[in-house]
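The complex appears here without one of its protein chains, the remainder shown in place.
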Amino acid sequence: MTYFIIIISAIFVNNIVLSQFLGICPFLGVSKKISTGLGMTGAVTFVMVIATIVTYFIQKLILVPFGITFLQTISFILVIAALVQLVEIVLKKVSPPLYQALGVFLPLITTNCAILGVAIMTVNRDFNLLEAVVFSASSAIGFGLALVTFAGIREQLELVEIPKGMQGAPIALLVAGILAMAFMGFAGMV
Amino acid sequence: MNQWSNFTKGFFKENPVFVMLLGMCPTLGVTSSAINGLGMGLATTFVLVMSNIVVALVKDFIPEKVRIPSFIVIIASFVTIVEMVMQAWLPALFEALGLFIPLIVVNCIVLGRAEAFASKNSVGSSIIDGLGMGLGFSLALTILGTTRELLGSGKAFGLPIFSESYGMLVFVLAPGAFIALGYLIALINKIRRAG
Amino acid sequence: MNQKLVISPSPHIHSGDSIPANMYGVIIALLPALATSVWLFGVGALIVTFTSVAACVFFEWIIQKYLLKVTPSITDGSAIVTGLLLAFNLPTNIPIGLIIIGAAVAIGIGKMSFGGLGNNPFNPALVGRVFLLISYPVQMTTWPTPFASRLQYIDAQTGATPLSVIKEGLSNGQTIPELMERIPSYLDLFLGKTGGSAGEMAALALLIGGVYLLWKRIITWHIPVSVIGSVVIFTGILHLANPSTFADPLFHILTGGIMLGAFFMATDYATSPMSNKGMLLYGAGIGIITVLIRCFGSYPEGVSFAILIMNGFTPLINRYMKPKRFGETIKTARVQTSK
Amino acid sequence: MLKTFKIGGVHPHEWKLSAEKQIEVLPLPKRVSVPVTQHIGAPAKPLVKKGDIVKTGQMIAASGGFVSANIHSPVSGKVFKVDQTVDASGYRKPAIIIDVDGDEWLDDIDRSDKLVKEITLSGEEIIKKIGEMGIVGMGGATFPSHVKLSPPPGKKCEILIINGVECEPYLTSDHRLMLEKSEELIVGIRILMKALNVNKAVIGIENNKPDAIKKLTELTSKEEGIDVQPLKVKYPQGGEKQLIDAITGRQVPSGKLPIEVGAVVQNVGTTVAVYEAVQKNKPLIERVVTVTGPAIAQPSNFLARIGTPIEQLIEAAGGLPQDTGKVIGGGPMMGKALTSLEVPITKGSSGLLVLPDEAAHRQPVKNCIRCSKCVSACPMGLEPYLLMIEAEKEMWDRAEEDRIMDCIECGSCSFTCPAHRPLLDYIRLGKGKVGQIIRSRQ
Amino acid sequence: MGKTESSLSNMALTLITITLLTGAALGYVYKLTEKPVAIAKEKKQQEAIRLVVPEFDNNPAQEMYLIPTSDGDSLKVFPAKKEGKKVGCAIESISHNGFGGDVKIMVGILPDGTIYNYQVLEHKETPGLGTKMTTWFKPSEEDNVSKASGNAFFNWLFGISNNSGGGNTSIVGVDPTKTKLEVSADGGDIDAITAATISSRAFLEAVRKAWYAYTEIVDTHSSATTKEKNSQEGGMQ
């Protein structure tokens, strides 16, 4: 049941984009088309799970035993940056179709604070490995849910005449705000 | 580019938040009050200036392939320093900003300026650039923080302006952050077009 | 012949249908519920409805005239519908200031920021309602008791809604059969003799309005049926699984905003899907999310949130659930050739 | 049992003002102008030149390709000139203009009223004859009939459908034809059945023409293989694909011809013309035209020669009313607004509708409120609101994906739109553009 | 480009150099801030304790000891003494049933069993609603001040009535044996924060837990000497 709670919490109740404010840059940046949104979601899920696993071991095997948890930020981001680059290089060679689908989004992910944020949250919450994996995967799905929904709305808004002053970022933020408001309905569901 | 305009561009013309839409996560995440916004802005400014200096200093020694990792390490170390210093001397703010302090490291503004400006310019102009951008960022965060605090709880910088009971709670919460920023950007756009 | 002939592409005749006709149809359909509300809550219902409608029309007019600089279109009735629906979602003892804020948010944020009628991806009345609910939870969750103080407005005697009684009781460890004692009979619920927002409790009156809308072909059956159907099925399953924590389906559809939501809010043109299949999915989504929030969330009622959330999914539904094309029964190659 | 098509459709007011009016023969005009393009496909090549003397029924322009049709002189007289004349669109198109002098017909045309039942020609000969006589689809599409009757190799026609639906409001020409030329119609069907080598034919008639249904049912009760199918009144049932769906339950796949589902559809008027061509050797030189409109003094059905200026028809129906705002060639749903009254009647002119000024104008356009009424009205299951926006914003890729090319331009969407949006205007535009793109891709 | 080439040795060398330098810098700063961080943390705790119990002159943090509760948590108890005499004890208590997660509070209980004061240490409740718990359960002076500050017209417009502050909201000075520390909706004696019953319930649960823990100390070590002994043990921990 705890896993179920983690999943529901990460996807709906504490959605990383709509209530935790993580990953806003790609949320606003890559949400103009549904297809791009889907690709980004795939890439984020992939990297987020791997990054969480790797940083989990770094935390448990290096930082905590040596009493140097203050190095969390720097070592996590170093690992994530290297990991993203590694995944990109490997994917490009091993599976070009997958690279086409996901790889193009990989550079964006280094600076996606959702990845680092989820990695840090995972260790802060003292999850075990399986919980960490479940948590990161559902966070990524929550990200994807918000992103794709948002992209859908934006695609539809492309078709109508938005008042000039509201075009672009303002209307996107407004939609995100209303979406966040709607998602507050899930409050207390865990 | 003259140094003065280099410094001031971050305030309005190229404001990282309102115009370039960078660093959105902390912008939205910590601005439930003006003071938090300001604190976050200043912390980011510090990291921005310091990493700009260091990147400008070492730019010629870094091989291409490890450029990004190197910059990230430099930035991350300053973030860690900020983290520790705040924890020691500003524990209240440290708690209020929470997760977003380590996340300065992935703030697009910091890495973006390091890449776009500091890695190509002298130390002096990098400082000015970092300072200008950082203060512009702080300004934006403070404005947004004040707006949200005022609308949400009737206060500005913690000082009561009107009774808290009138406040629209939404503005303190996540949705209000998006909505307030959306309208602020619309307003800024209008001013920019008019000006 | 001295007159110039008019040239226009076909068709040259029109059905005579118009936006005002649809909007005023909705308004007429809402009248029975308004009457019920006045019967139950008296002057408060009138004040809230009037303020809300007036404020919505006013904000629509002022924004169109001075901010958007277009010809105001308040006569098409859409602002009145928004005002009515907003009012129907508010307690009848809500302070006037909040109604005005709600109307400003509904029209300003929910509708005009997107360019006005038809462009808004979210139901304006619900944007206003949810905004108020989150901002002023205290005022938004104290409802007057029916018949208790029909001549009083703000200081009316307050009571709980059946849903909040259930939610409160369950978290106290009581069981559904125990709590049912404290709830009016289903007949009373059907007639609307219970606490709740201005226009949402009178299931019968809303049903009459809904039938009118269906008869006038302003809405189709798809959304109301799928909303109510999915609520019945989902709560039915839960009720069968554990009758002591989950109330029965009839209770669920008679209480709260299900009827109002299913017939009037979810069917909002601009924010609901275009294809019949899409409407069914959308309605089912609303039903399921509503039950999830009611049974597992911390809010006693979830219709508003559920509709807003599904509004968010509407563009995706429109994108991927196309109407049944002519000739689709025979599998054919797509127009676009693979090369 | 009433049948109808499955998806969409609307029900406009019927306005069949001239339903009770017998077909009258219109007097010969003084001068006719016969456009060389009266059909879909290549223009016909003129065979006469200025000053030539022609007889009624004489071929004056020859088919310009496989998909094209011969054109015969509707009158006898002298060719005034071979030049351009204004067509219904206001564009100038080549036409043969003939000054009428008497009414001298070619000798081999049988002008008697005698019903010739026996079909002597073979199937191939019939098709050849139909081609020679310049028969085209007279419901409005003007597709050359001999082409339609020659299924592509490998495809077999299983059922012949006779279109007596006349779903357009106001129009009654097919209705009158079915009543007044019922026996000729039946023989025409037999001829077509022979040409197509099928043994089943169904006449589809909407339920608002009970007299036609009754009469034809009586007549066909003796005929084997020919049935009358009453249909529920719904527009656009006269559309080929909708009619096939209504009668056979089969839906023609996107981008395919009716023969794909084994059906061939012919209009009532065409069928009668086929009878006359095959049995009486008479080319297509005249047709029944309904002249109608709310303000027209005597809404009528005229048998008019091709090339007669519409002015003369309107005159015969009581003249142009004072406050005329719009003159439409065809029905109100799919007809074309005419720019001038000098336009001649062509093979595809099924009616003339004169609308008063108050009914001629469009209402102001409002925002789309996404009510989805156009989606439920579209008989092709498309999303007109979306296609319009896509055409307006020039999103051709998405328009193609959303099957803009399937649109049959029936106008149900614009008819039903409460916001009075010019949906079909833009969809038509988009169809043109997307069509170009598709062609350029091949 | 005048930049160093991307060969293996160069790459590794650069990264190692940079990490070496930053590592050194970080280690140094860590050393530098280690103490202040610890002090800040301690100060925070001290502050919290000072707020919830009467004046004392010992170091309660050093004398802290743990008491397990029935549901598996262990609460920290900080005895406060003045001139060797016990003046009260601060108990750090927690509830897991908050609206947004755990609610962590510090409750001060006087030797006579009444609640002296409390302090909310950590919570994730809804701002503007559950967050009110920081002041809601204290005597209502401060609360009324802010309520009275509104203008009468606006109060009417927003439906804020001035007379709503008077309920039984305070737990300060309350003797839990006599007052039922539950929200009134559940049959208790304390009025919940308006529209935040769940938060109030969680808060009161934490207070009850603290109080049960306290009674446990009193019950198991009823004599003054055992108390003394216990606190010494605590001190040694």
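The first chain written gets the first letter, and so on, giving A, B, C, D and E; residue counts start at 1 in each chain.
To be clear about the criterion, a contact is a pair of C-beta atoms (placed from the backbone, for glycine too) under 8 Å apart; a residue touches a chain by one contact, two chains touch by 3 or more.
One rule holds in what follows: contacts and distances are computed from a predicted model.
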{"item": "Which of \"ABC transporter ATP-binding protein\", \"sn-glycerol-3-phosphate transport system permease protein UgpA\", \"Ion-translocating oxidoreductase complex subunit B\" or \"Ferredoxin-NADP+ reductase subunit alpha\" matches, in UniProt, the chain that is not displayed", "value": "\"Ion-translocating oxidoreductase complex subunit B\""}
{"item": "Among shown chains, those touching the left-out chain", "value": "A, B, C, D, E"}
{"item": "Interface with the undisplayed chain - residues on chain B", "value": "20-22, 64-66, 68-69, 73, 108, 111-112, 115-116"}
{"item": "Touch list for chain A against the chain that is not drawn", "value": "25-26, 28-30, 32, 36, 39-40, 62-63, 66-68, 71, 74-75, 78-79, 81-82, 85-86, 89-90, 92-94, 104-108, 110-111"}
{"item": "Touching residues (missing chain, whole complex) on chain D", "value": "88-92, 336-337, 339-340, 360-362, 422, 425-426, 428-429, 432-433"}
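Note that only the chains that are shown with their structure count from here on.
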{"item": "Chain labels contacting chain B and also chain E", "value": "A, C"}
{"item": "Chain at the geometric heart of the assembly (C-alpha centres)", "value": "C"}
{"item": "Longest centre-to-centre distance from chain C, chain (CA-based)", "value": "D"}
{"item": "Chain centre separation in whole Å, for chain D relative to chain B (CA means)", "value": "70"}
{"item": "Distance between the centres, which are taken as Cα means, of chain D and chain A, whole angstrom", "value": "60"}
{"item": "Junction residues of chain A - those touching two or more other chains", "value": "70-71, 74, 78, 160, 166, 170-171, 174, 178, 181, 184, 187-188"}
{"item": "Residues of chain B engaged with two or more neighbouring chains", "value": "69, 73, 76-77, 80, 84, 167, 169-170, 173, 175, 179"}
{"item": "Parts of chain E lying in touch with chain A, wherever the complex brings them together", "value": "19, 22, 26, 30, 99, 126, 198"}
{"item": "Contact set on chain E toward chain C in their complex", "value": "99, 129, 154, 156-159, 185-186, 194-198, 201"}
{"item": "Sites on chain C touched by chain A in the complex", "value": "67-68, 109-110, 112-115, 118-119, 121-122, 127, 130-131, 134, 289, 292-293, 296-299, 302, 304-306, 308-309, 311-316, 318-319"}
